[in-house]
Structure formats: C-alpha cells, structure tokens
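Only one protein chain is missing from this complex, and each of the others stays in its spot.
All chains are identified by letter, namely A and B, in their written order; residue positions are counted from 1 within each chain.
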Amino acid sequence: MNIRLEHISRSFGGFTALDDVSLEIREGELVALLGPSGSGKTTLLRIIAGLDAPDAREGARIRFDGAEMDLRAGARQVGFVFQHYALFRTMTVFENIAFGLRVKPKRERADETQIRARVTELLSLIQLESIAGRYPSQLSGGQRQRVALARALAIEPRILLLDEPFGALDAKVRQDLRRWLRRLHDKMPVTSVLVTHDQEEALEVADRIVVMRAGKVEQEGTPEEVFHHPKTAFVMDFLGNVNLFHARMEGGHTGAMTQVRARPHDLEVSREEGSGSAVRGKVTRVQTAGAAAKIEVATEGGETIMVEMAHDRFKAMGIAAGETVFVRVKDARVFVEDYTI
Amino acid sequence: MGEAGARTWKQYSILPGFGLTLGYASLYLSLIVLLPLAALASGVFSMTWEEFTRAAFSARVMASYRVTVLASLAAAAINAVFGFIVAWCLVRYRFPGWRIVDAIVDLPFALPTAVSGIVLTTLYSPNGWFGAPLAKLGVKVAYTELGIVVALVFIGLPFVVRTVAPAIEDLDPETEQAAGCLGVNRWQTFVRVLLPALMPALTSGFTMAFARALGEYGSVIFIAGNRPMKTEITALLIVTKLEQFDYQAASAIAAVMLAGSFGLLMAINYFEWRRGSRHRSAA
Partner (left out) sequence: MTGRDAAWVRYLLIAIALGFLGVMLVAPLAAVFIEAFAKGAGAYCRNVTDPATLSALRLTLTAAAIAAPLNAVFGLAAAWALTRFDFKGRSLLITLIDLPFAVSPVIAGLIYIALLGARTPLGGWLGGMGIEVIFATPGIVLATLFVTFPFVARELIPLMQEQGSDDEQAAVVLGAGGWQIFRMVTLPRIRLALVYGLILANARAIGEFGAVSVVSGHIRGLTNTLPLHVEILYNEYNSVGAFAVASLLALFALATIGAKNVLEWRLRRAREAEGGQ
C-alpha cells in the first residue's frame, strides 16, 4: 500500500516533536525512519498507526492508497510492533496471535477452524509452533519479538509498523532477527516502516532510509544514497564514523576556516609524502580485530584521525604504532551550512 | 476554538471511554460525596455568626475538642514509638511466627469498631483482665481519658506500621554500612542516619493515625464514660445533638471538625508528595 503524509506537525505542550513533515512510502517498500532520540521518528510512526493524531493544521493529511484517513481514527488495519512488544501477559502465545482475529465484528469474523489454521500458519512462519501454549513471561526476548510480529501480521495489515523492533535485544540475537526480518519481507512484501536509532540496522535492512532530526526530514534515499551522498553534515555524522579536518578554504571565501569531513575508509596512509596535500602524523594505535584494520593517527596539529584499510593491504604495508606516516584524503565533503548538536 | 480548546484540556489519546468513565466517576462522586457535604455546608452558612459560635464554641463543645485532640495526639505519639518498633522488627528481624504477627497488625482495620469498643471496655474495666491489676495500682483506665487513649492507640496502630515499614525496607543498606565503616556506633548511626531518613514516613504515619483518631467514634464511646466536660469526645457530642434534634448545633460542630480534617488531609498529601519527590530525585 502507498502512504502519503502531508504537512504533519505534532507538538506536546511547548515541545515540537514534528514540524511540517511530508513523506511518501511506496507499495511494498521497507522504509527505516532513522534519527537520534527526540527527532520525532516514533511520533511519526504512531501518527501513521493512528495511535497519535497530528495537530489540526491546514493541509495536514494522511492518505492510504490516495484515500484520506480520518486523522483521529484508531483502527486502520495496520500492524504495529511495540518497542516492548506489549504482548498480552494473561494470554498464551496462541491467544495473543489470535486476538486480532477474535475481536473482529461477528459478520467479518472467521470461524474457529479458520482462526486456528491462520494462527498455526503464522506460528510456523515465525518458527515457534512448539511454544504456542506458553505465556509471554516464559519466552526469551527474541521469541517475544517474533510473537509480536506474528500478532501484528495476523490481521493481514495493509502496512506493518515497527517501533525500535530490535532495541531490547542482545547484539547477537539482534543481528539474526534483522536478517530474518529482511528475508521475511522479501518473501511477503508488506509495506513496512521501522523506527531505529541504529544506523547499521537501517543500512542493512531498509530499502529506503528517512533520516530525521529535530522533527524534520533531513534526507531520504536508498542506503547507498544517504551513506555515500549525504546532503548534510548531520546525515554524514549520523550514518558512520567521520574524521573532521579544519581547513582553510581556497577560492571563494578566502581565509575562512571550514570543516572537511572524510570517512575513515576514504583516507589513505602511506610512508612517502608524495604529491598533493597530505597530513603528517604519528601512528598511536593499531587495531586489527574486526572487518577492517583501524589505524589511529595523531597529527602534528593535535587532531586524531581514524583510518580504515583492508587487512591484506595493512599486512603488505606492515604499519606499526610509533611510525610516522602521511594521511591523504581520497574523498571528502564540505557542507556549507553546519549544524550544532 | 473547538479542537484546540479540547486539546489544551485533554491530551489526545486513542483509547476509548474517556467521556463515559470520567462522566460516571464525577457524577457518582458528586452524588455520594460532594452533594451531601454541600448540603451540610449550606446548612452551616445559613446560620448567623452568633448562632454558629454559640453552637460550635460553647464551653462543653470546647471541652470536647480539647479531650479529642489531646487524646488523639497522645495516642498517635504512643503509636509512633511502638509502631516504629513493630515495623522495625517486622522488616529487619525474622522470628518464629513473624508472618502471623505481620498479618495481625491489620486487625484494627478489619475489626468493626463497635467490637473493639466493647472488648477494650471489658478488658480495662475495674474487674477486667487489665483493669483489675491496674486498679490495685490506683490507675483507672475505663471511663477516663486514659480509656479514650487506649481505644485510639488500638485503631491508629496499623497506620504507623504500614507507613513506616516500606520506608525501612527502602533504606539504602550502603549508607548504613558506610556509617558503620566510619566507626560510628550503632546508636549514632540510628539517630544521625536512619532516623532522619525515616522521619518523613514516620510523620506521615503519625498524621494519619492522628487524623483517624480525631473522627473515631465506635471504639471510643463504650470506654470513654462520656461525662460532659471530661470524657465526652466531639464525635459523640455531634450524635448527642442529633438525638436532641438540634441539627444546627450538630452541623456547626461537624463543620469545625471537617475543617480540621481537611487541613490534615492536605498536610498528609503534602507529606506524601514530598516523600514522592524525594524518591524521584533519588532515582
């Protein structure tokens, strides 16, 4: 289903959680709303679900497949996975999943055999057939998460909304569930929106990322776009590690100091100064445990630079702590309007 | 205006039933509590100031205020001391039967006041279990001010125990250990560290026991003897006026008592609020 949000604002007392946000989510997409806490991403998700209502401003509209929704209606046939799952503690796993089917009005309600079949099907989807009779308090975090997902999917939602779905889980479980969710989405492409503050999670799972800051959309695009072509300094900083250089601009504003940003893997280390501008510094720390080798260089200007390089290249060079090296920037960015945190 | 006005009065919520539940709760509260109280108030306000003072501040009524307040204070003070000890033992020590002791503390809440009234009178009357030996020592309890205090200690005890015990449970053991490590002896630790930390709860419990004692009727009237100017409590005086069909006087005295009780209710809320905010800032 296609969702359009137009001019959505929401304030709580004096605090503006959302400031005139417009957004489109396309059929079958998995979109991640990414941002720090307080950026308004959860409020936006709750507004899509109908759990919260936007301020009644001129032009504020929510459209599901073009049809305008009542801004204050709860039941929109959406699936919502709460941050802490909100499983019904007094019901078994089976009853939890069946809940949405059982509360339907009489004429729409499936009969008991159909409900059983549907719940069993969902249980096998989440690979938890064996624990249908347990209560939520008897489940692990990852199991609860999957039950919450199955409960949301039971009502055949037009859109699936997930609020920090992996937030309360251990790192390892989180990774497994992330991949599992991605595969599930490929198999059953329900339009989905998930809220997260973890950029790695967003980059790995989502088809498209909406980066939010202070109640506004900062940038939206595919993971590749937002990672490699950030439109603002905030997006660049939020999506990964960044080295900050203070440099003097040449040309335009002569003499003005400006900040240059470069990702650790966009830097190159060599022993020779070579041609072009390179920064001289001393290797203070080398860390090789991880996907790439990380080298920390202290410049003569007193700044610390993080460089990442592939292990084979690192081995070929044989760099060790204490050496003097030259760091060259392969790719960097300058943003005109800087932000303050 | 509509939308925005409604919004400032009530935060948006998706859950149903606000109007129905708030409406019903407010209506029921108004009918059962507020309307009758207002009826009493309107009766009092229709009196002239002179009528009011004659009814509410005559010598006999003043004497009843005096004995009620003094006996309630004495009882609350006794409860503060012994209730504290009971709470301390229940939280800190495990002795055989502590569970039963813990349960029995609620007896005054559960036992009808008329029952406690007649049984205390029987126990403390000159030929009762406690009254006889005390009479030999020349101490009269039943039908004296002392009897009133005994009855009020009985009904006020759980208030202190049930307020102080959770506070003792919440004490930070590290503070206590730190004081111990600093070489401060146990008694000094108690006076300087523990007692100040427990003071808000103790004050709260004392005030609740005191407030309950001020209005108490059933457990007191049997043991008090009810001699005017001496052992006649205010609650009984209201009933006496009612039995004489002197509704005005009864209402006037009740109004004075209500004013006192509401003042105390505010004080209790204030103490509770302060305890709450202390907890919050500690968290």
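In the analysis below, contacts are C-beta pairs under 8 Å (C-beta built on N, C-alpha and C of every residue); 3 or more make two chains touch, one makes a residue touch a chain.
As the structure is a prediction and not an experimental result, all values here were calculated from the model.
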item: Hidden partner chain, touching residue among B:40, B:135 or B:197; value: B:40
item: Identified contact with the non-displayed chain, of A:38, A:100, A:167 or A:221; value: A:100
item: Touching residues on chain A - with respect to the absent chain; value: 49-51, 74-75, 77-80, 82, 84, 86-91, 99-100, 103-104, 136-137, 144, 151-152, 154-155
item: In chain B, positions touching the absent partner; value: 8-11, 13-18, 20-22, 24-26, 28-29, 32-37, 39-40, 43, 82, 85-86, 88-90, 92-95, 99, 101, 103-120, 122-123, 129-130, 153-154, 157, 176, 180, 186, 211, 214-218, 222, 235-236, 238-239, 242, 247, 250-251, 254, 257-258, 261-262, 264-265, 269
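Assume only the chains that are shown with their structure count from here on.
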item: Distance between chain centroids, defined by C-alpha means - chain A, chain B (Å); value: 56
item: Residues on chain B engaged by chain A in the complex (per definition of touch); value: 3-4, 7, 11-12, 14, 16
item: Of chain A, residues touching chain B in the complex; value: 12, 50-53, 56, 72, 74
